[in-house]
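Worksheet for the structure shown next.
A protein chain is absent from this complex, but the other protein chains hold their places.
So, chain A:
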Amino acid sequence: MEKKELQISPFLVFFLIHSVQVGVGVLGFQRVIMKSAGNDAWMAVIAGGIMVSAVIWYMYLLLNRHQKNLIDIHKILFGKWIGNTFSFIWICYWLLSGIVVLRSYIEVVEVWVFPTINIFMFALIFMILIYYCVSGGFRIVTGLSFFGVVIPFYIFFTFFFPIEYAHFQNLLPVWNHTIKEMSVATKDMVLGYLGISTLLMYYPYIKQAKKSQKWAQLGHLLTVTIYLIIIIISIGFYSEEQIAKEIWATLSLWKIVKMPFVERFEYIGITSWVIIILPNICLPLWAATKGIQQIFNTKPKKILIMLLFILFCAMISIRGRDNINLLNEYMSKFGIILLFTYLPFITIISFFVMKRRREKLEKNS
């Protein structure tokens, strides 16, 4: 556990979990899940939500047992060398997720707002902003998550504009897809909920950490609700073949919004999205910095600058829809393996290892 003055209140976990889940994924998840589940896609959203809720549950199971962060747990379970190797894989994952989020966002800006934008400069300004946030420590990142949820929340009300044109009978007939199609869609949907793994790093920073699971689950519930509202509106608003053509279906929903004082809403929406994106990049990057700091025992600011340099190089070297898509795919496979196979595995191992050690201790005494 960390020092008292560095810790945060348990209810802030609500914002930490929610802000890291909602990112660029929301802008275009419909096409992927509706490809396999069609008008039943909303069920995949719920099913995916339940699965991720289970992940949060066993993450708490593991963390509550050890009361330490993932790096320390690795050291306890596997020893210094193997443990650190596993930790390093997680650090790579967090860094990669930062890269994917930022690059996907820059792509949205490129395609929707400024086609000729100089990515070099744009990324550089972002780097300075991220450095400012992450170097401030975990409490600053938490504050950022709080504002990243509260300030842009008004955006979600604009998703009710398309209802005027929605044909909700598209939801019928319910359940006309096979179990196989639904499970493919659920797998694709789980990607929208990824990012919660940073909890493994900031757990020691939570006051009365055991009680915070309730808030984590509630934050996740808010994410599921938002995804559910958007998918139901999308199913009504678009026909299935139409949505197959939309890369960013959520953004295209805004094309119908017309208010007396603003002709088109996308531009406001995309710029407001920066506030939503920022905790999405800062939190994994903070986790990666903290991890490396613990493994190598160096100064966190130096590590952060190094990580930002990698992030920056990735920003300017990855170009084009295909490459970004490919990166997204790798990253999501990576995330699924870590969350759904590695985490249960380590939870079980920790159970047996701790049990055996306790027995040994009892024998010795």
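To be clear about the criterion, contacts are C-beta pairs under 8 Å (C-beta built on N, C-alpha and C of every residue); 3 or more make two chains touch, one makes a residue touch a chain; residues count from 1.
As a working rule, contacts and distances are computed from a predicted model.
The UniProt record for the undisplayed chain lists the protein name "Spore germination protein", from the options "Formate dehydrogenase subunit beta", "Spore germination protein", "MoxR-like ATPase" or "Hydrogenase expression/formation protein HypD".
Annotation: of A:M51, A:L77, A:L124 or A:I305, A:L124 touches the absent chain (contact as defined above). The omitted chain makes contact with just one of the residues A:R65, A:K80, A:K210 or A:K258: A:K258. Contact with the chain that does not appear here is found for just one residue of A:N176, A:T225 or A:S317, A:N176. Only one of A:T116, A:Q208, A:N297 or A:N364 touches the chain withheld from this view, namely A:T116.
Counting over the whole complex, chain A has residues 111-114, 116-118, 121-122, 124-125, 128, 165, 167, 169-170, 172-173, 176, 237-242, 245, 252, 255-256, 258, 263-264, 266 touching the chain that is not drawn.
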